[in-house]
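Each remark here refers to the structure printed beneath this line.
A single protein chain has been omitted; all remaining protein chains appear in their positions.
For reference, chains read A, B, C and D in written order, and residue numbers begin at 1 within each chain.
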Amino acid sequence: MPQTVPLSWYLILSAILFGLGVAGFIFRRNIITVFMSIELMLNAVNLSFIAFSYQLRQVDGHIFSFFVMVVAAAEAAVGLAIILTVFKNRATLAIDEVNSLKN
Amino acid sequence: MPANFMPSSAELLRFLPEMILIVMGTLLMVLEPLTKDKQHLGVIALVSLIGAAWASVMAYSNPGAAFQSMLVIDGFATFFRVLVIGVGVLTLFCSFAYLKRENAEDGEYYPLILFSVVGQCIMVTANELIILFIGLEISSIASYILAGYLRDDKRNNESALKYFLLGSFATAFLLYGISWIYGVTGTTNLAEIRRVLANKDIAPSLGLIGTSAALMFVGFAFKVSAAPFQVWAPDVYQGAPAPVSAFLSAGPKAAAFAIFLRVYMTAFESVADTWAPVVAVSALATMIIGNFAALLQNNIKRMLAYSSIAHAGYVMVALTAHSNIGTAAAMFYLASYAFMNVGAFAVVTHFARKGEKYVSIDDMAGLGWRQPVTAALLTVFLLSLIGVPLTGGFFGKFYIFKAALDANLVWLTILGLLNSAVAAYYYLRIIVVMYFKEPGESTADLQPLSAGVQAVLWSSAAAILVLGVYPSLVLDFAGQSAALAK
Amino acid sequence: MSLLNLVLALPLIGFLLVLFLPKNNINAIRLFTLVLTLGIFVLSLGLTGPFFASGNGNWFVTDVPWIQSPEIRYHVAIDGLSLWLVILSTLMTPICVLVSWNYIKDRVKEFYAFLLLLEFGLIGVFVALDLFLFYVFWEVCLVPMYFLIGVWGHERRIYAAVKFFLYTMAGSVLMLVAIIFLYNKGGTFDYVNLVELIQRGRLTFTHTEQLWLFLAFFFAFAIKVPLFPLHTWLPDAHVEAPTAGSIMLAAVMLKMGTYGIVRFCLPMFPNAARECAPYIVVLAIIGIIYGALVALVQPNMKKLVAYSSVSHLGFVVLGIFSFNQNGLDGAVYQMLNHGISTGALFMLVGYLYERTHSLEIKDYGGVANISPGLATVFLITTLASIGLPTLNNFIGEFLVLQGSAQVNIWWTAFAATGVILSAGYMLWMYQRSFLGETNEHLKGHMHDINARELAAALPLLILMVWMGVYTKTFLPFVSQANARILEQSRSGVELRVVNQNPGGNVAAVREIPNAR
Amino acid sequence: MQQLWLIPALPLAGFLINGLIGKRLPKMVVSLIAVASVVLSFGWVLKTLSALGSLETAYVERYFTWFESGTLNIGFDLAVDRLTAVMLLVVTGIGSLIHIYATGYMEHEGGYYRFFAYLNLFMFFMLMLVLGGNFLILFVGWEGVGLCSYLLIGFYILKKSAGDAAKKAFIVNRIGDFGFCLAMFLIVVNFGSLDFGKVFEAVKPMPVEATAGILTAIALLLFVGATGKSAQVPLYVWLPDAMEGPTPVSALIHAATMVTAGVYMVARSAVIFERSPMAMEVVAIVGLITAVMAATIGMTQYDIKKVFAYSTVSQLGYMFIACGVGAFSAGIYHVVTHAFFKALLFLGAGSVIHAVHGEQDMRHMGGLMKKIPITFAVLTCAWVSIAGIPPFAGYFSKDEILLAAHHHHPWMYWVGVVTAGMTAFYVSRAMFMTFFGKYRGHAHPHESPFVMWGPLAVLAVLSLAGGWYFKVPHYLEPLFPLSGEAHDMTLVAISVGAGALGIGLAYVCYVLSPGIPDTVSGALGPIYKLVYNKYFVDEVYDATIVNPMVGGSRSVLWRIVDAGIIDGIVNGTATVSRSVGGALRMLQSGNIRSYAAWVTLGGVAVLVVLGVMAGGAK
Partner (left out) sequence: MDAFLFFLFAAIAVACGINLVVQTHPISSALSLIGVMGALAVLYLLLGAEFMAAAQMIVYAGAIMVLFVFVIMLLNAGAETRKSRATFAKLLGVPALIGFLMTVSFLIQALLPRTEPVKFGAFTGGTAQAIGKKLFTEYLLPFEVTSVLILIAILGAVVLARKEI
């Protein structure tokens, strides 16, 4: 086993997590899970920022991911509120059933 | 060192419009429980928007960067600031009667509009990706809420949910892209990025730059509803309350285009040869999808949504040209588009009645004879959307395709213009229904236009005609500002 | 403010004023429009002044900037080519007002407003000397006509109106591309400047460029003309339009296309025009014969007249693409003639329709017994339309065919069959509807032409004779303007003279472009 | 200035007055105006001609430029030379007589003023035709008379057959005009002018064309025009139908004047024709075929006017034989004499028809000799004249023609002689059927009033003496030099004999033993049917040209090409657009996850293009 891993591996990890987030979004049927998949994607982004920050020896990437986190928090609040209203009107969290607007 | 970071009064002045809006928005929140007649809040919101517009103009008298080059106040920014604020004003005018009719006169609506406008203002002035992102999120989150504002309405819920989920999804791509460009260039400041990319040594990492450009493209294209990321727009516009649809299709879109233009025309300008073909293809696809899908729509809001997709396609053509003329054309177009689209939606706002019952095109049968003025003004908007001369829409298209021809995009130009001929069909359909069909029961109990909607209609129509007869008024400014601060 | 500006502005002002007239006072609206349009007509007669006084040239030039960047100018003027077309527009409008007097019962205000707007657009098209301005007017014409057909038309009006709009739109967007391209290349929208640049060789196009530019312009114009096979919007539009709409459409709007070809295609793209001429001529000839044959079998009067327009306009195109004085003079003259005679035909068909609400020929028969006056007017118009000498169409057709004969006698031979056929379909229609036993359905509905109707028809009848007998009033100015255009259309074209004829006559020298 | 314009202007004035206000004028005034205008015109012709003297060269008056384009300048020119002078006298002279006659004949018809207005208009155009100083003015008259012919044939607007005949006449004439026009275009292309003087000056030095050349083309095209107007094969079909018009019209237009315009035009263009032997040959042969064919048909018809109509066609054929063999003056001579006797025949026939209340079928006539003696008397004059009995008018001109034909090709002479025999036969047949035997009709025949038989009497005199008195070929000598050959009396005798034989044969068949015709026609069976039905030419035209054209236009051009293909493409574009729209709508399933899939797919596509391809390219 090598002593260290190159930074690019972190980035690949980030990409994998991002991809898993995308997969979750596409394949999950529960609205909340779908939302969580987005959070996973954002986490992947954060990892990427921090990895790059390491490479650049800068702290700016951290700041960016900090803001991403803040935004995620805000989104979570609003998003969950929206999900609540949807649930209240439709009594379901199945994302496939929220499809009255189409074509 | 600390002294350096204290914003100077000049910088604060440059940020004044946003500050006004934030303060007033907060104030409205505070006042909300204390006010009986919520329309007063709306009036306050209006006044503060107008104040902000004034402040934007003032801010332009001392252009330059602010807050460590986070923001830059140039002509371009000012143009879009005034534009999005203007859209906010028009939206408010549309909203009064609508909210009253839908018994949704909670005071929160007004601060939400204000904050969304703040977000857009920050976007259009942003010169740095972090603040750009935050501005985008402020605008978006406010928009998500607005789209689902009538929380008991199923359509509103669905609209908000779709908008929110897909919007966040796309934002994640954008962020991912930003992280890459940050990784490659070590900075998030657009001017800095531009400087790094202009360096010849970046050739090896062109693929990475391309990757980040691509990922950011997903985010931006989503926000402006360009193909293939336009899927959300029809559902959201259809489901959202009509004034909000008007707002969404004009304000956030214009702001999104502003950052799209700014990022791609400054930061990525040196690699334009790489991304321009992609934008061209996307532009073409956008026009085609928007126009052709609109042909079959019977829901007027949905049709306008598709039309708004198609119009995004035209602006993308201007972006493809990636020239100052193109940028100016896009600016002009977005301005005239904002007026005609808000105008058209305003008529829908008026016509839909309680619960948005009448939103099918066929319902408008005979409107031309029941309410001639409404119909005539809507006709002006539609003609402008078609691109008939002496309307702003025509000049917008004209400038865009002129820019495209300047950039030798002959085929894109021809296909684009043929597309606009296709588009004529579905706009004409509304005219056909309004004037050539006999009035039905759907127009029987139509109330007279509310003062607010009237204000929107008349001012939009006037703006469209002024832009159509004397486009220099706006175009000259756009032309001067098209050279973005770099 | 020059007279031309006044003539151009008054319809627009009138349009706005009519919108502010009280909706219910139909009489006031009609009267106002009539007086106004008559006034405009009288004023427009003044436009001939400098022509009679000092001959040809560009008169009443107004050239002021409109938009700075890109530089678009409000540049209007008239020359011999546009003079009569402008007057034709101003003449037809009051006639349309008279024709619509009782015909239009609903939405009267809007009707007259659109009519005035249409007049504005039409005059504008003929006087604009800035390509962009031209395009603006071109499109402006579209809207009022669209409404005239769509609102006051017959059963299938919506289909016809939309078809009309889209057809034209499809053509004009290509023209817009070409206009922009020209600007990018030549740096100006100004027609006069552009032509001068091209003449001086300061603005040159590659072969492909010129070809495409020409085609883009030509396509837009050909749709409007309409040239076979782009004509199918015309019968629908004509049949469904109200009488006034048909009149304006036939009399003036179709001329926009042919005017455009003469004004823009020839001087600006001489090589391409000559290169395409054989193909276009073939289409024109097909159009002449085809239009006539299809007209022959139409059961519907308006459709018949509409197809006859396709045939007549084929002559115009044929004349234009003969590239000689006779052909071009004939073509332009024929534009005016067609405007008058076909306009009159639509008016008369409209009179019949007003009486019986039918356009089917089979519903008529023996009208001449009940309405001899109407029958006489109709007959004269028919005769004008089929090109009887001493009536106007003859001169145009003769010159066109003469011009084409100088190039290729076979063109003429084929085209001239259209003259035979025109007699066929027109007389057959006249016979079936006016002669013979009186149709039972007509009894009680039919009455003879009344004073108002006659007043509308009379100017046209007079013009038919006047233009057929004393061409000196009209033709010389047209001719001089055409000479200039021909001169321009020769620049940059290397011609060789072929087939020097025995008489050694200069007029008959055939020019063909040198093979590249 | 001789004010030549007054000649046509007078009838025009008559037309305008009667046409515009005639409805409100009493019949007396209408007829006065109509007759006076023509008679005055006749007077002015006489005055002018006497003032112009010998007219060795053409006298031209130009009034204004009709139209001018480039180097082409068409003037409103009127010109008089000897040829014109002859025609002017015939037109105005016969015209006057027929106008007078018509005032009686049309007495009880509706649309009295209209009739005279048209008739005056016809005079105007006919005079323009003969006075025209260039081809185009000639063409004005040419088309104008066609128009009046149209109007007058269709005068009985209630009758469908009249309308059909009128339309047919106009259209068939148009076909001829088509050739005329092309000829004019060729003339302009080659000579740069349409003025007779200029064109003929330019043509004169040109050599006679051995092979087909430009002059042949022009001559043949001109002749196409002439076949239309002068009812030659293959365009003669309109003339028999034209008898639907009132009889004075048949006399004036379809016998005396208009139909001879073709001959006039060919004679006028003699300079061109003479330089193209081929064209001349064609003219002669077409003339021959027409003469024979029409004569055969004439022998079988029962409608009195139809008989005379075919006779006219046949006689016109004669005139073209004359032109074709180079004896233009003989042709014109025949025009003149033919005008006399054929006008008389028609007017006489009109008088008969008038007498028997509109009956035209000779099988319902007979024995009218006693009942309408004056008519019979004057018709007899015409009869002997057309039969070529010396020394009556027809003899002179026919003889000139036959002799010239013999000089050209003897076989033409023989065909001409046979035709002459047939001519004599069918005219005699008509006379016998009408006036001899006993009356087979039901009406009460009565003699016509003086206004009708007065002109007949004048014409009768002319038919008898006109040929001898008016030596037309001599008068025309400056234009068409005489051949100077002596008359071969044998040939003359043979042709006169043929005429006599015809009369005799008719006498045998229709007076002595009336059964013979039926026997003969029965024996000939199909041939008789063929001839009786006018060789089915109308039917053939209908089947080969008219019906295919109309049917094809309807079912192929209109329904298939226009509505099917072109509009199909147009509407198809719309349909395709809509189905594209429909397909694109499928993207909008309404399902958030599929939207996300699209976004991802798009993202991948953009990534591949921008990241991989842009990067990979480096």
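Just so we're on the same page, a residue touches a chain if its C-beta (ideal position, glycine included) is under 8 Å from a C-beta of that chain, and two chains touch if they have at least 3 such contacts.
From a predicted model like this one, the values you see are computed outputs, not experimental measurements.
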> Relative to the complete complex, which of the depicted chains are touched by the chain excluded from display?
Replying inline: A, B, D
> Among the options B:205, B:238 or B:450, which residue touches the chain absent from this view?
Replying inline: B:205
> Of D:412, D:509 or D:607, which one is in contact with the hidden chain?
Replying inline: D:607
>> Given that one chain is not shown, which residue among B:96, B:115, B:169 or B:182 touches it?
In response: B:115
> At which residues does chain A meet the chain that is not included here?
Replying inline: 1-13, 15-24, 26-30, 32-33, 35-37, 39-40, 43, 46-47, 50-51, 53-55, 57-60, 62-63, 65-67, 69-78, 80-85, 87-88, 93-94, 96
> So which bits of chain B touch the chain we can't see?
Replying inline: 1-2, 4-5, 7, 15, 18, 22, 25-26, 29, 66-68, 70-71, 106, 108, 111-112, 115, 118-119, 122, 130-131, 134-135, 137-138, 141-142, 144-145, 148-149, 151, 160, 204-205, 207-208, 211
> Can you list where chain D touches the absent chain?
Replying inline: 589, 591, 593-594, 596-598, 600-601, 603-604, 607-608, 611-612, 615
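The rule we apply is simple: only the chains that are shown with their structure count from here on.
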>> What's the distance between the Cα centroids of chain A and chain B, rounded to whole Å?
In response: 26
> Per the centroid of Cα atoms for each chain, what is the distance between chain C and chain D, given in Å?
Replying inline: 35
>> Using mean CA coordinates as chain centres, what's the gap between chain A and chain D in Å?
In response: 95
> What parts of chain D, by residue number, touch at least two of the other chains?
Replying inline: 585, 588, 590, 592, 596
> Considering chain C alone, which of its residues make contact with at least two other chains?
Replying inline: none
> Which of the residues in chain D come into contact with chain A in the complex?
Replying inline: 585-586, 588-593, 596-597, 600
>> Quick check on the complex: what are the chain B residues that touch chain D?
In response: 161-162, 165-166, 169-170, 173, 203-204, 206-211, 213-215, 217-218, 221-222, 227-229, 231-232, 234-235, 271, 274-275, 277-278, 288-289, 292-296, 422, 425
> Quick one: in the complex, what on chain A touches chain B?
Replying inline: 11, 18, 21, 25, 31, 34-35, 38, 41-42, 44-45, 48-49, 51-52, 55-56, 58, 60-61, 63-64, 67-68, 71, 74-75, 78-79, 81-83, 85-86, 88-90, 98-102
